[in-house]
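Note that one protein chain is taken out, while the other chains of the complex remain in position.
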Amino acid sequence: MTIKKMRDIEGTTFFDGPMSTKGYPVNKMFHSFNSKDGRDAFVADEEAYMEKFKLNEAQKQCVRDRDVLGLIREGGSIYYLAKIGPILGLNVQDFGGLQTGKTTEEFQAYLDSQGIGKNNG
Amino acid sequence: MTIKKMRDIEGTTFFDGPMSTKGYPVNKMFHSFNSKDGRDAFVADEEAYMEKFKLNEAQKQCVRDRDVLGLIREGGSIYYLAKIGPILGLNVQDFGGLQTGKTTEEFQAYLDSQGIGKNNG
Amino acid sequence: MAKIVGGIGSSHIPAIGVAMDKGLEDTPYWRDFFQSYVPLRKWFNEVDPDILVIFYNDHGLEMFLDKKPTFAVGTAAEYENADEGWGINPIPPVRGETELSWHIVNELVENDFDPTVCQEIKVDHGLTVPLTLMYPAKDYSKVKVIPICINCERHPMPKLSRSYAFGQQIGRAIESFGGDQKVVVMGTGGLSHQLDGERAGIINTEFDLLCMEKIVSDPEYLTKYSLEDIVELAGGQGVELNMWMAMRGCLTGKVTEGYSNLVAPISNTAAGIQLLINE
Partner (left out) sequence: MAKIVGGIGSSHIPAIGVAMDKGLEDTPYWRDFFQSYVPLRKWFNEVDPDILVIFYNDHGLEMFLDKKPTFAVGTAAEYENADEGWGINPIPPVRGETELSWHIVNELVENDFDPTVCQEIKVDHGLTVPLTLMYPAKDYSKVKVIPICINCERHPMPKLSRSYAFGQQIGRAIESFGGDQKVVVMGTGGLSHQLDGERAGIINTEFDLLCMEKIVSDPEYLTKYSLEDIVELAGGQGVELNMWMAMRGCLTGKVTEGYSNLVAPISNTAAGIQLLINE
């Protein structure tokens, strides 16, 4: 098989075709969080909801563990999986911290260290 | 406005962008006939079903009159509107007759007159 | 490397599915049509392809006007068929081939095609009828199918030259895919017919025969026709020739004709049946 392998960039997973095949069920579940019904159903019974979308066991365990890096490894796309954030009360800085082994404050400080253009702030 | 006008071919309506804009509600209704629920709901109450899909009055009248040419003029695409055929017990030869002012038998004879390759028949 | 052993041109009209469901293959109306598939299937069964790429158009099952792709490529592991309202029995799910599908998509996008990529779609009779013609016992569970859908319902549609180039790119992608899979490509639909308007019922077998001749020896010749020319010559739905052009584009080797027939009228159409060998 000769599917193009994307460049190796440390700490970066290209969400490409094979990853999208692998992650389809989990991304479809996250996508369903667009609707309040979907979010409520997940909160009411996470296991049943994961089963409905046919997540595999590894994906289920990552959801149970709130393991963001694990979810990405299992084919989750950040665009869809971030939709679990508001349900869990996590914003993208919290997500950043979770993935980089930092507290949210440390992650924010890392962002700030790369800052520009906030002269009037 | 300068949307490309398609070539004038007698007896032929190009289903192009402006026609597709005009016909969107009626085509969406016909498209819903993919499902038995949609077909049954139409049969149960045609007027309510047309209202649900927001057909304009001209489109509704064409549906009431089973006016195929009228429906095409009002933006219907043959691909979608043909889905009303099985509901009304009409096949594509019946449709052909209705549009060309022929009986179904006459339309079939017209098709046969252009025949080829039926040597073993 | 994967090898495209041949291409098949075939009709895909719902009436064929209904005739097969009802066992009408040997009636006077249908006999010559179904007889044409005997030599095709003989070749097909001998080849016993691993992968079948089917160019089809969606007549209003999945690709509705709300979000209508010019070109769509399936990358799913399985495709379902469904009720389309025509009274054909839906066929059991079709197996997909994710790896080659993604390779095709990668190569298309790399080379400036803009496909819509489908990980979950229902396939309509445009695909299931030709598939069933190849596997009348519906024993297609072994073959992997890649559905490739071309807009033939709403203008603007891809030009014949674009569909041909699209096929050429897909052919190159397949032939560059590692492995020893045998691949057959199918172009479905057509040939001349018009379902709508006061001109409904026109058939132009002379033009169809020209298309079937040129598609073997000189497909570029056909790219001289605009889609308006095609509508004028071959009827409103004659534009389904686009799928035959894409199929032919895939055949990058030396192409010879293995079989050819044209039967009309089949429903409102002239049904082209053609086998192209690719060496």
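Going by the order they are written in, the chains are A, B and C; count residues from 1 in each one.
We take it that contacts are C-beta pairs under 8 Å (C-beta built on N, C-alpha and C of every residue); 3 or more make two chains touch, one makes a residue touch a chain.
The model shown is predicted, which means the values in this text are computed figures rather than measured ones.
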Displayed chains contacted by the hidden chain, counting the whole assembly: A, B, C
Hidden-chain contact residue, picked from the options C:P39, C:P69, C:P90 or C:G253: C:P69
Residue in contact with the excluded chain [from A:T2, A:Q61 or A:Q93]: A:Q93
Hidden partner chain, residues of chain A it touches: 6-7, 9-17, 20, 24, 27-28, 30-31, 33-36, 39, 68-69, 72, 77-80, 82-83, 86-87, 91-93, 95-96, 99-101, 107-108, 110-112, 114-121
Sites on chain B contacted by the missing partner chain, in the whole complex: 1-4, 16-18, 20-21, 24, 28
Chain C residues that touch the omitted chain in the full complex: 62, 65-72, 105-106, 108-110, 112-121, 154, 156-159, 162, 165-166
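Just so we're on the same page, only the chains that are shown with their structure count from here on.
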Graph class of chain-chain contacts, one of line, ring, star, complete, other: line
Separation of chain A from chain B, taking each centre as the mean of its C-alpha atoms, in whole Å: 46
Chain centre separation in whole Å, for chain C relative to chain B (CA means): 24
